[in-house]
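Working notes for the structure below.
Excluded from the complex is one protein chain; the other protein chains are retained at their positions.
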Amino acid sequence: MLEWIGLLPAFPLAGFLALVLTRGNLPRRIAGVIGVGSIGLSFLLAILISIEFLGSGLESHTQLLWTWMSVGSFTPGFSFYLDGLTVVMLLIISGIGFLIHLYSTGFMADDPGFARFFSYMNLFVASMLVLVLADNLVLLYLGWEGVGLCSYLLIGFWYDNPANGYAARKAFVVTRVGDTSMAIGLFLLFQQLGTLNIQEIMTLAPQQWSEGSGVVVAASALLLGGAVGKSAQLPLQTWLPDAMAGPTPISALIHAATMVTAGVYLIARTHVLFELAPSVQLLVAFVGLATLLMAGFTALTQRDIKRILAYSTVSQIGYMFLALGVGAWSAAIFHLMTHAFFKALLFLASGTVILSLHHEHDIFRMGGMRKKLPVAFWSFVIGSAALTALPFTSGFYSKDAILLAALEQPQYGTLLWLGGVLGAFLTAIYSFRLVFVAFFGEDHTQDAPAHHSHDHAHDDHHHGPVREITGFVMAAPLVILAVLSLVGGFIHVPVDSVFGVHEEHHASTLVHGFMIAVPIVGVLISYLLYSGAPQGRGLQQWLKSVRESAGGGALMRFFFSGWGMDKLYDFLFVRPFIALAQLNRRDLVDQFYGLLVELARIGNRAIVLTQTGYLRWYAISLIGGLVLVIGIGVWA
Amino acid sequence: MTGEQLLLLLPLIIVTATAVITMLGVAIKRNHAVSCLLTATGLFLALLSLIIVAQYPAQEVTPLLLVDSFNEFFTALILLAALAITLFSYPYLCNLEDHQDEFYLLIAIATLGALVMVGSTHFITAFLGMETLSVCLYGMVAYPLHRESTAQYPMEASIKYLVLSAVSSGFVLFGVALLYAQTGTLHFSDISVGITQGIANGPGAEYFIVASLLVITGFAFKLSLVPFHLWTPDVYEGAPLPATAFLATIGKIAMAALLMRFMSISGVLDSAAITHVLAVMAVLSIIGGNLLALLQSNLKRLLSYSSIAHMGYLVIALITIDSAMGGANESLGSEAVSFYLTAYVIMSLGAFGVMMVVSDSGHERDHIGHYQGLFWRDPWLALVFTAMLLSLAGIPLTIGFIGKFYVFAAGVQGAEWGLLAAMVIGSGIGLFYYLRIVYRMITPLDHDDPLPVAGIRDVIPHGILLLLLAALIIPGVVPGALMTLLQSVVQAL
Amino acid sequence: MPSIPYEHGLILAAILFVCGLIGVLTRRNIVFILMSLEIMLNACGLAFVVGSARWGHADGQIMFLMILTLAAAEVAVGLGLIIQMYRRFHTVDISVLSEMKG
Partner (left out) sequence: MIVVWLILILFVGGALAWASEALDSRLPRLTALIAMVFSLIFVVMLCLDNFPDQLSPGGQWLVLEKWSWIARFGIFLQVGVDGLSLLMLVLTVFLGLMAIGAAWHEITERPGFFYFNLLWTLAGVVGVFTALDLFLFFFFWEVMLIPMYLIIAIWGHENRAYAAMKFFVFTQVSGLILLIAIMCLAYFHFVQFGRFSFDYFELQNVVLEGRFQMLVMLGFFIGFATKLPAFPLHSWLPDAHSQAPTAGSVLLAGVLLKTGAYGLIRFAVPLFPEAAADFAPVAMTIAVIGILYCAKLAFAQTDIKRLIAYTSVSHMGFVLLGVYAWNIYGLQGALMTMLAHGLTSSALFMLAGGLQHRFHTRDMGKMSGLWAQLPMMSAMALFFSIAALGMPGLGNFIGEFLSLLGAFQANHAAAIVAALGLIFASVYSLWVIQRVFHGPYHTPNHSTDCGSEPARDDPHNHPTDLSRAELLCYSAMALGLVWMGMYPQTFLAMAEPTMSYLLASLGEVLP
């Protein structure tokens, strides 16, 4: 069975080709079947392969399909590598991918570009599978850019609104910056080690470089740059919130479950390099910490349901980076898996909410949806519970593992741990803020639209009473994901063979108690603040006064704009580039050659004057010429 | 003067005979066709006689004339050019009511002068040849045409040419006189001895340099190199087309051949001063000639300027002629000059030929506008004209390119980097005005300006054009044969 | 009479030559220009005669005869042209001859 591993990306690729070559005039049902079926097949195959692989107790399995290039000593092959880590990623991608495809057949039912949507989605899953299965960094780079491309195509799916196009381009260019730094990292690795095969790098690196040597620091920093770009971490995170312009299923699949975790996978896969460069590993930890705090605060002030979830994704990936930074590789992957479950659940649920409320995104214009949208409500509750790591939910086990590992970090353990706990507290507040504001309190769906920021020009006529649009196709994935979010904590992630077994963390019960209490207190505060319950009157007054006060208002706006990063980048890079481009529209070099031509023309006009037509002048020139000639002859 | 030597002079004798017979023909009964036919057959017979002359080894016929392979080659070239011009001028002069025959007389005698120049190694014959050619050219340039609007142009051009040519002959004569006064011989030989050390008790080297420069100035005037080029555009524009063609081709060949002969025998090039002067003149001619032609819209003036530039390229090759006979490592210089001359003659004849075919004495089509849309009106003529222009610009597939390549080779051999740079810049500028004409021929014409319909009398000129086109393309693609011929020709130098 | 050194002869010829040149440059009347041309050519003839006197062989003198005949030919053609010019322009001033330029 293992030798069929090549088929995993082949099925979605076949789906993509089928949908593209029929140029979108397949009937909707068949297009849906092809789209979902291909992912289903690869999910099934993934399960069979995982069972056989785990059962066989093999360390790893490499399957060469064909030699891609062979130039001198650079011979990357189109070959797939299977080990524990890959199995986990395979199952997440194909599993959740399948559920989301199922969901989107319902969500995109009335969209004209139905076939086009599924072709892009299939291409995305194929690229992601190639990324995960690649056994050398060049093939990984192929998958890496492939997913970047698909995210561009899908964010800008509703192309007739230029804003979507802008968001898509922004996403692609920002991730491209990260990809370029990763490419440079690849060149450096090849130049130093002579190969780009991941396993060879992992064995050669420790032999050739001592710990903390310049080259390994540079290489791992460059790879970190790539990871930061793709996983929307601090320097390059401005693109993810704007990526919400795409249809909601893709936000679930790409911007929550799979693509954004590619950075985490890359660092986990090349963990030997990072172990050799402790300074860079620490940098990873602090990048994670800073991002999770920044995102947490920003999420507090957001109004759009999808942007809240987007910032929460950035924050949760910050946790994964924190785990990687402190060396808790398996904890990071474990959190990656659980996060995929509950974040996909939250996004799909928000999709149902948006569809039912006719593309309403602003949570303050919802309220009281508990009764009207039961499925969405319960999904949100379970999802938010897992997100805030309430006890016995999957989030609890994975986040605690990370925080405990962070505590044991030799130098900055306590600082990292405190930041993590503060983050958990913020997470609790903003996730349950969303739940209380959207589903509890009075119904605000009818009042006049303060400002409509919905993204596509579909019919947004005002409507009668709200009723939930969830057929079986949309409800089933929600239920499965809800179950997984609750039960996910008990799945043991089979990555010990990859990262080596780590001993259990043992911390004082006080620490354990504190970590359990923090989310619960957060939920309570959020309840008091946002559910309009009478007991929270005092707190609500305090919040209103802070919001009105000058300083507080400014702080709110600062958080709302994602700590002003967008404006900063716009000012630093975008505007100067456009100015530079406009500055020299007509190529400077071209004017230089124009100058030469002008010179020749002036020369012509000057010398033509000598042709006066007067005989006397010609005679003078004759004699003058003779004098000149003799002068040169005798003296020069 | 043994019988054999008389045989060697056969071409000269035949050409003189044609002149006399044509004169007698005109005296008996004035008939345009007959006199043209007589001249053409005369020239053709002279050409055939060359085959006889070629058998004999090179020898001096009286110290004045030297008949060797060099002389024979250029005689052939001149006779061919003269023949072509005679045949071209027949349809051109047809609509001139009276005195059409005298033109052929002038052509015959002028050719005679050119032949004498080419064969001379003695100043008397050189001077005699130059003057005969010049005087006949005065006549041809002043040939009265019936274009009311520009009737006085030929006369103006001829007077200008006469005065200036006389002044330049004065320079040559005075230079020769000074040389004669010191060396005692009018033969070209061993002026270099004087230049390098000066005669033991006589004046120093400067005297000889000045004398030689006087002579070279005269020659430079005839070749229209830059300081002495001002007459060229006016005379080319004023003169009727056949006269301009004659002046541009045979006038230049004879002078260049004479200069080459003078340079290699007299060893003038040994002195750095003279080579310096020639180099300066070459660079000025290339840059000046090309710049002058840049925005010129009268084709005759444009071709005159381009001839200045081409003479500049020629002088570059001339400079690298190694004074020693055939030189130790057989310099490419003289080969390059003769090849470039041949190429230049073919190109100019072709270009002027097309203009002659299209115009006649009543209405000359010499403005660039007349040739607009020629590609679509008369593809054959346009093809020939484009081939000639591209060859003048030095584009491959043509003899012009091989000529330029030869000059490059000579330049590189003589390590004349400055001159080669000037040549590249000159060619660059040159592309502009040649291509301007080609582009003008491509742009379609809105109003129709009908070309003279090609009657039976135009068959010959079109035939010659075909020959010229063949002479342009074949050596351009397979230059081997012509190169070996020229190699043997130059050995005699 | 004692022989005059040949250099003086050459200098005389040179002076004559320069006079001819100046004549060509300054004169406006075409006929006078032709006359100055004649002077120049005769100056060269003189130089040749002086040369042949110095070397004592006849080349120079033959050259002088040659120069005389050719100068005569040129002037003849020149005068023919001048007559045509007068018939058309009714003047012999050379500034009339300047239509062609540029």
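Each chain gets a letter, A, B and C, in the order it is written, and its residues are counted from 1.
We adopt the following convention: a contact is a pair of C-beta atoms (placed from the backbone, for glycine too) under 8 Å apart; a residue touches a chain by one contact, two chains touch by 3 or more.
Because the structure is predicted, anything quoted here is derived from the model rather than measured.
Participant: Let's see if you follow the contact definition: name the visible chains touching the chain that is missing.
Facilitator: By the stated touch criterion, the chain not on view contacts A, B.
Participant: Among B:L397, B:L451 or B:I473, which one touches the chain that has been omitted from the display?
Facilitator: From the options B:L397, B:L451 or B:I473, the contact with the absent chain belongs to B:L397.
Participant: Can you say which of A:G15, A:G32, A:G106 or A:G156 touches the chain missing from this structure?
Facilitator: A:G156
Participant: May I ask which residue of A:E442, A:E548 or A:D587 touches the chain that does not appear here?
Facilitator: Checking the options A:E442, A:E548 or A:D587, the one contacting the hidden chain is A:D587.
Participant: Going by the touch rule given at the top, which residues of subunit A touch the chain that is not shown?
Facilitator: Touching the chain left out of view, subunit A contributes residues 20, 23-24, 66-72, 74, 78, 138, 141-142, 144-146, 149, 152, 156, 159-160, 162, 165-166, 168-169, 172-173, 176-177, 179-180, 183-184, 187-188, 190-191, 577, 580-582, 584-585, 587, 589-590, 592-593.
Participant: Please identify, in ascending order, the residues of subunit B that touch the omitted chain?
Facilitator: Within subunit B, the residues that touch the unshown chain are 390, 394-397, 401, 405, 408-409, 411-413, 420, 423-424, 427-428, 431-432, 435-436, 439, 442-443, 478-480, 483-484, 487.
As a convention for this text, only the chains that are shown with their structure count from here on.
Participant: Count the touching C-beta pairs: is B-C or A-B ahead?
Facilitator: B-C
Participant: Could you please state the distance in Å, as a whole number, between where the Cα atoms of subunit A are centred and where those of subunit C are centred?
Facilitator: About 98 Å separates the centre of subunit A from that of subunit C.
Participant: Roughly how many whole angstrom separate the Cα centroids of subunit B and subunit C?
Facilitator: Roughly 26 Å, centre to centre.
Participant: How big is the gap, in whole Å, between where the Cα atoms of subunit A centre and where those of subunit B centre?
Facilitator: 79
Participant: Counting only residues that touch at least 2 other chains, which ones in subunit C make the list?
Facilitator: Only 21, 24, 94, 97-102 qualify.
Participant: Where does subunit A touch two or more other chains at once, residue-wise?
Facilitator: Expected reply: 608, 611, 613, 615, 619, 623.
Participant: Across the complex, what residues on subunit C touch subunit B?
Facilitator: 6, 10, 13-14, 17, 20-21, 24, 30, 33, 37, 40-41, 43-44, 47-48, 50-52, 54-55, 57, 59-60, 62-63, 66-67, 70, 73-74, 77-78, 81-82, 84-85, 88-89, 94, 97-102
Participant: Residues of subunit C touching subunit A in their complex?
Facilitator: Of all residues in subunit C, those touching subunit A are 21, 24-25, 94-95, 97-102.
Participant: Report the residues of subunit B in contact with subunit A in the complex, numbered from low to high.
Facilitator: It comes out as residues 159-160, 163-164, 167-168, 171, 206, 209-210, 213-214, 216-217, 220-221, 227-228, 230-231, 233-234, 273-274, 276-277, 280-281, 288, 291-292, 294-295, 429, 432.
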